[in-house]
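Shown below is the structure under consideration.
Just one protein chain is left out here, and the rest sit where they should.
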Amino acid sequence: MKRKRIVITGIGTISPLGNDLNEVTASLVTPPRQTTVQTFPFHSFDKPVSCFKPASYDPVAILGKKGLRTKDDATKLLLSAAELGFKTLMEECPEERRPGLCIGTAFGSVQSIGDFLSDSIVNGVNTVNPQAFANTVINAPAGNANIRYLARNLSSTISTGFNSGLDAIIYAFDLLQRGYLEQIIAGGLEEISYYALLGCMRSGILSPTGAVRPFADDGDGIVMGEGCALFLMEPVETAQKRGALIHAEIAGCANGFDPATGRGKTSDGSAFRTVVSAACAQAEIDPGSIEFVASGASGNPAGDRLEAAGIAAAVGSGTPVVAYKSYTGECYGASGAISVLCALADMKKNRISGIPAAPYSSIGPVRPVFGGMDATIRHVLVSSFSCDGNCSAIILKKVNE
Amino acid sequence: MNQEAIKTAIRELITDIAEDMDLDQAKITDDALFIDDMGLDSMALLEVLATMEKKFGISIPESEFPNITSITKCAVTVEKYLAEKGA
Partner (left out) sequence: MQRKRVVITGLGLITPIGCGIDTFWKAAVRGENGIRPLRNFDASEHRTKTGGEVLDFNADDYLSKSEQARMGRSSQFALAATKMALEDARIDLSQHDHSRIGISMGTTMGEPQILEQAIKIKYAANEAEKIPSTLPRQYPCASIPANIARYFSISGPHIMIPTACAAGNYAIGYAFDMIQLGKIDAAIAGGSDPFSGIAFTGFNRLLATTPDVARPFDKNRSGMAVSEGAGILFVEELDAAQKRNAPIYAEIRGYGLGCDAFKMTIPDPSGSGGIVALKRGLEHAEVSPESIDYICAHGTGTVENDKTETLIVKEVMGGRAKSISMSSIKSMIGHTMGAASAVEAAACALMLKHQIALPTINYNEPDPECDIDCIPNTARPMKLGTIISNAYAFAGNTSSLVLSALKG
């Protein structure tokens, strides 16, 4: 069976970098500012907690009031990104051919899940609103989007922690290879929630200083972000037939797991290297022809060390490496998809957007890029090697229009 | 609490739900039937039931569910269980 060439032909996003590709491109030059959160429905923190949120975003303005009353923030983020990116496409496509949905998210809405529990503890199990229960399944945001657009062809949710967004794209890529359907909207989503913030604080990975310093040898943890980035994926023939604008080709992709992680064992980077090799083989390229790596480094030293060693093992330590999380914080399930979005923006501009800070001492063995640099970009490796052990790699290839 | 106050509380919730479901709000009257006249669905009725229990601090048994058909019927049911609670 001949492999289909899969391309990205549409973008929908709500993110700290902006709500479309142009805004994202601009924000990679003028990085967004952090904000803070403190108070949530049933709980609050003693002091404000630094985070990145979408700067100008009003779900009611995008979606209208109808149908939002019982929807949570995660669902609103997803619906808003889908509405901005794909409303017309959905409406114009006959129902039986409408794109399927595949959403990566680490937690769904853990705010809704935790609040449902908190409500039943505080007010009793017989007073919680049954409508709120619908928001507690991890696939609720995706399901709500399927309902809004009468999209009956696919509703999948992928949850592999920090790698969810990349893995959702990989899953969609595979389903398109099978020919089950013609188009899939795939990407990642995550909301900022009290429970995820608390979890990060308790496990000691949240930065106490609020500084995002990927690959820094003195990195003190992550700053959380939220957002959603979605991509319309389809075979190149389908895209050309309908005259669609092609943003890039997903030339290769793969995922896997490093079983040495999380057990105090030392990773030799071989699992990550195998994953990158598989993606490169699929893309029919040598790792040496990758112009830069969009890594998943976040400022959590344990994870950054793994990924740095993995990248060095897979593509060598000379390839420029960036960390878009230095612009958005750790957006969990959305972060991989946001990295793809930023890589698309950089690819179009023939630019590499490095860490927007004065150079600091890094953990090695890779050399992260600081500030911006111009370069001809044909292939980008978007990767994530999370501290949980998940390894994912996607090769984006420029398509000559 | 008098019946009018109860009705007002229920009416506010029904208006919220109707607006969210894009239903014709002109059809909301005290005696209009939730499903047949207003177009609410079974999930909305469960929410009405749950909200009444929470708002008025009462427990309404499942057997009353078929009687929750209009704002007036709701108010009567709430009064009944408020009285039982008070007794």
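By letter and in written order, the chains are A and B; residue numbering begins at 1 in each of them.
Keep this in mind: contacts are C-beta pairs under 8 Å (C-beta built on N, C-alpha and C of every residue); 3 or more make two chains touch, one makes a residue touch a chain.
From a predicted model like this one, the values you see are computed outputs, not experimental measurements.
A.B. asks: Please pick, from A:Gly256, A:Pro287 or A:Gly354, the residue that touches the omitted chain in the full complex.
C.D. replies: A:Gly256
A.B. asks: Which one, A:Val29, A:Val60, A:Ile147 or A:Leu245, makes contact with the chain that was left out?
C.D. replies: With A:Val29, A:Val60, A:Ile147 or A:Leu245 as choices, the missing chain is touched by A:Ile147.
A.B. asks: Can you tell me which of A:Phe40, A:Phe116 or A:Phe385 touches the chain that was removed from the display?
C.D. replies: Going through A:Phe40, A:Phe116 or A:Phe385 one by one, A:Phe116 is the residue touching the chain not shown.
A.B. asks: Even though one chain is hidden, which residues of chain A still touch it in the full complex?
C.D. replies: 1, 43, 106-108, 110, 113-114, 116-118, 120-122, 124-126, 128-130, 133-134, 136-140, 142-144, 146-147, 149-161, 164, 167, 171, 174-175, 177-178, 180, 195, 198-204, 254-259, 261-263, 270-271, 274, 388-390
A.B. asks: For chain B, which residues touch the unseen chain?
C.D. replies: Contact residues on chain B toward the absent chain are 41-43, 46, 50, 62, 65.
Everything below uses one rule, namely that only the chains that are shown with their structure count from here on.
A.B. asks: Whole-Å distance, chain A centre to chain B centre, using C-alpha means?
C.D. replies: Roughly 43 Å separates the two chain centres.
A.B. asks: Report the residues of chain A in contact with chain B in the complex, numbered from low to high.
C.D. replies: 65-70, 123, 126-131
A.B. asks: Which of the residues in chain B end up touching chain A in this complex?
C.D. replies: 16-17, 19-22, 43, 46-47, 50-51, 53-54, 59
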